[in-house]
Each structure stands twice: as structure tokens, then as C-alpha cells.
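Data block below; observations after.
Apart from one protein chain that is not included, each protein chain of the complex appears where it belongs.
Each chain carries a letter (A, B and C) given by its place in the written order, and its residues are counted from 1.
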């Protein structure tokens, strides 16, 4: 392994965290960071803030913060784009995730974050709309994003930046001719090719301007050859796709148990109800398809029917999502899992997960911003497989199989952090010796 | 590490599997093995029969059977003790775990297994009774067990034997003076000291006669200084306690997820209903206490409130078990889990596990017999921590903390198997070279 | 009220019970009746077999059988039509609802029931197919059904007959021009008009040949002006639609509780998974629409948002059905019910109903055959609203509102039975006096 060198985070270095989509997830993340800074809450769910290093022997060692220095919360500067012009205070109140009482205490810092004009296209996200949008050719919009980014960094005195997609799920799309090479992509941008999705334009702009790009939705976005080429060329890390929050988090926890214990599976029926903007978007069957593909893959990858045909072949796996307004931002999953044991005798597990979408996603935004930046500081480029821990549908280097099992993902993220910790320690020791 | 040498399993070497308690679990295990031998079913849930080796990098390698030779199913000879004189065919029908249709096809081999007279004491298991029991002093009963064991091995031409406790949960007891040394224990046996439980007499007899001892119930049994001394002296491995089957299996799966994701826990309420003999026994509050202690420890061990006070201190953890006859051998757990995320916002997980007690336990009996024997062949002695994967309340070498997290346990069991596989491969290579 | 006179059921009078669709429901009903005749089981779930008369004061009086004589089980003769030629023994085994062990004991009587050639049209039930079908124009098929009916009655020496639809859910249809009058209908039959569904042809044939017609599916079937006209003209009772079995049974039980206690409702999300032929048929979105309409109406009717706007206006009510093969004939519903109490505070009810479709429907087939025949004997004609107790989507006399509340339906069915019992008693008293 070539010698690993990590750019230091010097006190006062500010990191710009730029998010396309300032809806429930982004505003909960921003408000949460502001609340933690004021000691109004704990950053629960965040590996970078609360975690300890998982050692090779399975024990937990030092605090991650201590051995892998990353920007402090007050060194983060948040910004973003949204088709609705509300500032983050207004958007957080509208999202109804956090208590008004809490949000009101944060009115000042939240009001200061105002969305830049979004690249938005109703043909890609059919159930939304808004006036705060850019116009012009796709190329022009990409350039406008680049200007937004550069302006933001400069205005806020940020040493570095990272982009985390917190926008909606776009309609289902597959990789097409316009996505095959950077050249084709840039030509397509110029012609405003309809197969170029907004999320691709954001990813393109991020990578053009030196930002790592992390994708919290199942959209193709940076996961196309053209943008892999760009990331490679610019030496920038990418990560995705789709925050692993509710039901898939549960699924990638329970399936490894069945697999560890050699229990068979006959079927897994998953239904989800949610009432937020995300639910409304996913009520559109083409957006749902994007999500469904993201959600369905996990069982096959974990259970490996080829190796265990008597246990896992012909599993009936269904996933459905329903928009149900009474649920609000709370999300509820119900899983009916039909397993089989000794001699094929059937048993059942039913799981009702009454979770909160944005509450589970917000700490992932923070972790991905910091870890994406860390990868950047370490000179990594292209898909960061070690970040799979945070994603429903992890992107890999082409030709490699994604790890879906939550606990293997956990070991991978910690293994990488140990590598970084060692490199940092070695460099510190070297510095002292020198 | 000293060079590991493993006694080979030669074709035809027969292994005696002796079980105190020929109730639902034992009869399901025996009937299952007979069914698998006749291709009437698959040994689902059994690591030794269906598993592949988990490699260090998280991938799965060769079949365990291939790289760690163990006795084949037709090299196993089952026997046991029970206060009820029914043979295993009759007992299996009475247990109503397996379909009568299947059990009837196995009438011949199952009828041949007849329980030896049990060491039984109603003051230790209050809800059971039966006429097929030994009498005399505790010492005399221990000697009678030894004779049973030797006679069984000889009659069945067995090269080796292993004992797996499949009997009931005894009333709660703590380590007392009679358990502190082998000398004290043997003196107490002679005086029929009331603090010597039947399960201790079985464990003593097993270890005296050269059998590894594995404990499927939460009873103290071999987990006392006196019997650790005996195991050490005789060079015999022990394992326990309490088969990890339904709710605790689930708990040690879900708690690691919370911990991996730094999600907090406010409370975990677990209730169980079951209608078999086990349920009846546990309806007695003193037997329940033994079980409760076994079940309550797991969360603290996994979550480590000392390290994560903001997440895990002051968890309300309750476990209840209720005897509910309509459930039969099926066991049903309901868990209400109150978690907290970002800024302390609460969420809930409800799990309804409709499982089958004996169906989940039977493959563990088989695995523990084979792996206990393997440890014996490898010259291990005392508590086998790597077998924690199979137990609710793993016994450790005194002073060490038990690993409760199912996935850490999984890695440990596979790591040991890899060690054995390497030793066997090395020895085979050596033999060829020689 | 005109004097009620009821044709007596004389000992030995045989009743033909003819069913279009000899699938899981019909075969379970037939096998069950045969099993009860042989004392191999109890007719649980059947009002006519086990019920007592609910008196006006809420107490239960004499056995219904005693005061309202109906044919005995051995006076019933079962027959039917199906596109698959299997006899009822074969079909019952294929349906996998009842244990093979039980079905095999009934092989003789069940094998004797062979399906007549069905009127079947894949454009109305897209997921099914079969070779045992009639051909020719719709008119010719209607006439062939009439011949089947007359032949069956004669061959089996039946005094009377009744038809109960146990076939599949057809694709959604609304009342059209061909359904507006008997004349238009008969003209359309002649032209094989595509808006004439198979279930209408059966209903037409039944009513033409003097059979009461009861509809166990949500299909329009007899619920069109043309066939109401025919029922009226022929003096025949009709009943429908859609057996009330699992989730709707539950819904029409719980909603009256909310209403009785003035608890508000914000939303009700219902999902169903089932794996039988019915599930497969309902996986087709047009068949599902027919079912959905049948299932959605119940809440509005019970809760009456107009009268209680603060409690029940703007309820989010969703119903989904998913084909999930592991479930087999077992059906599983999950309901998430969001209610509100004092000052609008929210509460939730989650119901997981693990039921068996055909086990719940079979006793309704028997009850509807006997009570449809009873209505016929009593000279009733047209929609029998008092039978609403058995239906998801009760058909009323045009212009009247259906009663959906299970307990109001229960009182209505018993009230009618009391009327019949009184008429029979009066007539018996008259006979004695005479």
C-alpha cells in the first residue's frame, strides 16, 4: 500500500456543506448542528460525533474524533439550493420534524441560510414544484451552479467544500449514451439532453469545482461512467446511493442474522407508509421504481442464493411504499418475514418500525459531509466503498459486488478509519522526530 | 500459540450424543437427524451441516464440512435420560413439534432410543414429575450415571461421547460453598447436599467419564469452580449456557445495529408466551428467575453504557415469560423497543417473533455435539468462549467479559474453525510430505 | 305488513347448491359439510348451524335451527362450474386449505362432484385460464347454463336450488347501456356484447331457472337494473356482494367502536397479503379496482362525516392488496389506524389479522345457501338487505343506504329470522288449531 498522507484539518479551517434540496432532511441536519452547538441536544446517530473506533478484535477503542481530526461543528458552513425560496428556519417549521419550540430558539442562524436558485425539472420529480429555479440550457445551469459554489466558498471563507444530495428521488432511469463518457456528457449538457437529470448536473458541478459528492437518494446522479471519469480526473471521492435509514437498515440487520444462523427465507414482504414530501414524490410510480430497485437488491446480496440454494432460492421479496399523510415525516414500516428452520418448519417475524425519516437521515448528512471531506483530504478518488455503511444501495468500483450486510459495512468503515488514524499518528510521530 | 493438533475423525468412528432430558428439543433433534439421513428434510439452522467458512475479509469460503472433518450424521448415536419412560418416538409424538406424518415414518429408529433412569429432583424443577428416576444418595446417582455412560459407549461401539443438556430450567441458585472446589463438591455429593442440583450431577458424571459437556439451559450446572477444576483436570471442554433461540437471538441482532449506528435506547420491553413443558416450568417464579438473569444481561454487555452514557444509561429493560397453552411448542415474543435518534427524538420498533422453540434449538444441539467433540479432539479444556454464538448467556474464563453481539460471536466461531481448518490442512500436508 | 307465509322444508326435500367457481372457497365449503356430516369437524363460523336467536333485548334465545327449519346438511347437494376440470377432491387438495389427511378421508364424496363446463372469459379475469369452458355466443352459453341447472336438479332429485357465486373477482366495470333493462340485456347477450361479464350470465341463468342468487365477489353481476328486473319478475331473492371475511370484517367491527365512543379518525391504512388464486387475480389492477371500491366504502358509511365533521372529515383511507405466494391461502392483513381523542390527542391501533380466506368464507357459503333458500321459501324478491351481515359491500334496494356496521347488520339478520320464526310458529299453531 502506498504511503497514506492526509491533509491536516487546521483549527479554523471552515468546511462548506452544500446541499441540493433544503427540505426535511437538510433542515433537520442543519438545525440539529446548530442545536448541538448551543447544547440544546445531542448529535445522536452520528458516528463522527459519538463513535469509538471498532478494533480488529471486536472491542471498541479511542473516540474517533480524537484519533481522526475532522472539522468541529462550528467550522461547518451550510448552504444549498431549493425550488422553494423559504429560508431554513421557515423550511424547518414547515417540515414539522422538530418541535417548533426548538426551531424557534434557532431562528437566527437558520434564517440566515437561504436557498440558492435550484436546477429543477418537473419531468424528473413530478410531484414537486417551485419558483426559485434556474433557467437556461443545462450547460448554463451547470455553470451557474459552479459560480454558486465558488461564490459560497469565497464569501464564507471556506478552505474546502463537500456536496451532499438531500433532494428528492428522481424518476427511474438507466445509464444511456449521454452518460457513457465525460465528452458525451458535456455535449449532451450543451444540447440540454433530456436524459441528463438535475442530480447529474449538481454532481457534475460539484466535481468540476473540487467538491466531493455524496448522494443521499437512489438517483443515478454521479453513478455513471461520465462522472466517474470526472471524479477520477479531478481526484475527488464520491459516495452513494440513498441514505440507509428505516426499513432497509432493519433488513440489512436481520438478514445477516438469518444468514449467520443458516435459517432459510421464504419471503419478505415490506410495506412503508410515510406522509412527507418524499412520500408524495414516491407515490409517483416512476420515482418509486428508482427507490424499489434500490431497496430490492439488499437481500440477494446478503443471502447469496447461489451458495445456499436450499435456504434462499426463490425468495418472494416485495417492497411497497404508500403516501399516507397522517404519518407526516414519521415513517412506518411493516415487515412480514417468513423464515424456515430445522426440516423446513416455518416461522414468522413481524417488524413494525415507527421511525422518523429525517431524524434518522440527519446524522448521516453530517457524517457523510465529514467523512467525504476526510476521504478528500486523504486523496481518495471515485466511489468510496467503505462508506457503504450509510447507504441503501452502495456504489462500488465497477465489477465489484457491494457489501450490504450492516455489520460487514461497519467493519469496513472502521477499518478505513483505523488506517487514517494510523497514518495521522505516524505523520505526527514523524513530525516530532523531524 | 502452541502447535495445534487435532485427533482425526476416522470413517466409522462413532460419537455418542447423550442428553439429559428427552423432551421436545432432544426428540426434535434426534428425529431431525434421522429425517435428514433418510432425505426427508434438510438440517436447516445447522452451521456444521450447511455452513461455509467466514473468512477474515467478510467473504464466505469453503464448506465447513469439507475443511473441518467431523462425524457424519450416521456416525452419531443418540441416547439420554428422562423421568418419563417414553421412548423417543412416543416422546416426539407427545411433544407435537413435528408432524405426526413425519414422526411416523421414523418410528423404527426413534422407538429404539429409550431413556435411561433420570437423576431428578422436584425441588429443582417444580412443575415436572415422572417415575423413571434413579434413587440413592447424590453420590450413588452420579456413579450410576457414569455407569450409564460407559455402558452406552461400549454397547454402541462409540469412540467418543459428548453430553448436551436438553433438560429443564432449574430454580435459581447462586454459587455456594459446596461448589467452590472439587473436593467440597465431592464431599457434598456424598452428603446429598441440597445445593447440588441434578444438572450439576450430570455435568460431574460427564466430566468424570471423559465427555465434553454443553449446557443448553441457564442452570449453573458446570459453571461452578468445582466443575471447572474437574474439566481442567480431565482436559475436557465445556460450553454454555442456554441455547440462544428466539427473543434473545433477536435482541443480540438488533442491539448491535443500534450500537453500530449510535442510536440511543430508552427501554426494551420483552414478553414471551409459550405453551410447552418449558413454558410450564418457567411459570414457576424461581425457575423464571434463572432464565431472567440469563436474558437480562445481554443488552448491557452489547451497549456498554459506561462508554456511551448519553445513549445507554438508565435503560428500562424488562423481560417476562408467560405460560400460555394455546401456543404449544410454538413460542411467541413481542418486543417493544423505544429508541432515540438525532437530538433525542424518540422512535419505536415492535417485533413479533412467532417462532418454534424446538425447531430453533434442535440444530444447536447437533452443532454443539459436533463442535464440542471437535474442541475435545483439539485438546481444548474448560469454557469454550468461541461457542458463545450458540448461547444466551455465554460462559467465559473467570474474569473475562462475555461477547453477546451475535455478529462478533459469529466471527469468533468462524475464526476458531479457520484455526482448526489450518491445523488440519497443515497436518495433512505434513503427512504427505512425511 | 302482509301476512308472511313460508314454504315448509319437508324431511327429504333436497336443496341444490350450485357454485360458479370450484376453487378454494367452494371446495372448503363442500369438504367441510361432508366432514361435519361424518363428525370429523364442527361447522364453526356458521350462523345457521351453531347460532342462537338474538332477541330484541340483546339476550340470546333458542337455537336458530330449532325455530327456523332449514334443510339438514345431508339434504344439500353440491355442484358447480369451473374452467379447470378437476373434481372437488382434486381441487381441494390443490387448494391446500385443508389438511391432506382430512381431505383424503373425504375422497369418495368429493370426487363425485365434477365441475360442469364454465362460462369463462379471460378478458374479465386475466390471471386465470382453463380448458373446461363453454363456447358459443353469450346467449348460447346462458342457455347451456340453464340446461345444466335443470339437469342437475332433476338428476339429483332436488326440490329447490340456490346459486352462490364463489368465483373470482372480475375486472372493474360500471353499469352501462346493456345493463339498463332486461330487454337491453337479452339483446346484448345475443350480440355477445363485451360489457356482459360472465358473472352476469350466471346470475341471469340462475334467475331464469328459479334459483336465488347470492354473490360472494365484488363483481356487478346481479347488481344491475336488468337483473333486478328479472329477479322481481321471477319473484326471486338476490344477495351480495363480496363475502365479508378478513380485514373488512375487522374494520366494520372497530369503526363502530370508534363511533360509539365518539373517538375521531385521522387515517386508516390497510394492507393485505395473500398467496392464493384470489391474490393472483387481484394482482391485476383492474380486478383490484373492483375489490378496492368494495372495501373503501365501509368507513364512510359507518362514521358519517357529515354528522360528525370534527371527528371524521378528511379521513385518509387506503387499502392495498398484494400477491405474496408464501402466504398461500392464508391471508394476512395489517391495519395502521390513527385515531384521536380528547382535545385531538392522537393514538394508534395496529391490527395484524392472520386469517385464512377460505376458512372464513366457507361457512358464509353454507349460510347464504340456506338463508337465500329461506328467503325464497318466504317469497321475498330482489336484494335481501338483511343478509348484509355476510357481505363487504351490501346491495340495497336502489336509493337506500347500506348498513355496514357489523353489529347493526347482526341485529338485522336476527330480526328477520325472528320474523320468520314467528310466522312459522304461527302457521304451526294455525295448523294445529285447524
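The working rule: a residue touches a chain if its C-beta (ideal position, glycine included) is under 8 Å from a C-beta of that chain, and two chains touch if they have at least 3 such contacts.
Quick caveat, the model's predicted, so the values are computed rather than measured.
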{"item": "Candidate in contact with the missing chain, chosen from B:111, B:271 or B:396", "value": "B:271"}
{"item": "Selected from C:102, C:140 or C:159 as touching the chain missing from the view", "value": "C:102"}
{"item": "From B:143, B:286, B:310 or B:338, residue that would touch the chain that is not displayed", "value": "B:338"}
{"item": "Touching residues (missing chain, whole complex) on subunit B", "value": "266-267, 269, 271, 273, 316, 318, 320, 322, 324-327, 332, 334, 336, 338, 350, 352"}
{"item": "Missing-partner contacts on subunit C, residue numbers", "value": "28, 32, 35-36, 40-47, 49-52, 58, 60, 98, 102, 249-250, 253-254, 256-257, 260-264, 304, 307-308, 310-311, 340-345, 347-356, 358-360, 362-363, 389, 403, 405-408, 410-412"}
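FYI, only the chains that are shown with their structure count from here on.
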{"item": "Length of the line joining the C-alpha centres of subunit A and subunit B, rounded to whole Å", "value": "42"}
{"item": "Distance from subunit C to subunit B - Cα centre to Cα centre, in angstrom", "value": "52"}
{"item": "Of all residues in subunit C, the ones touching two or more other chains", "value": "350, 352"}
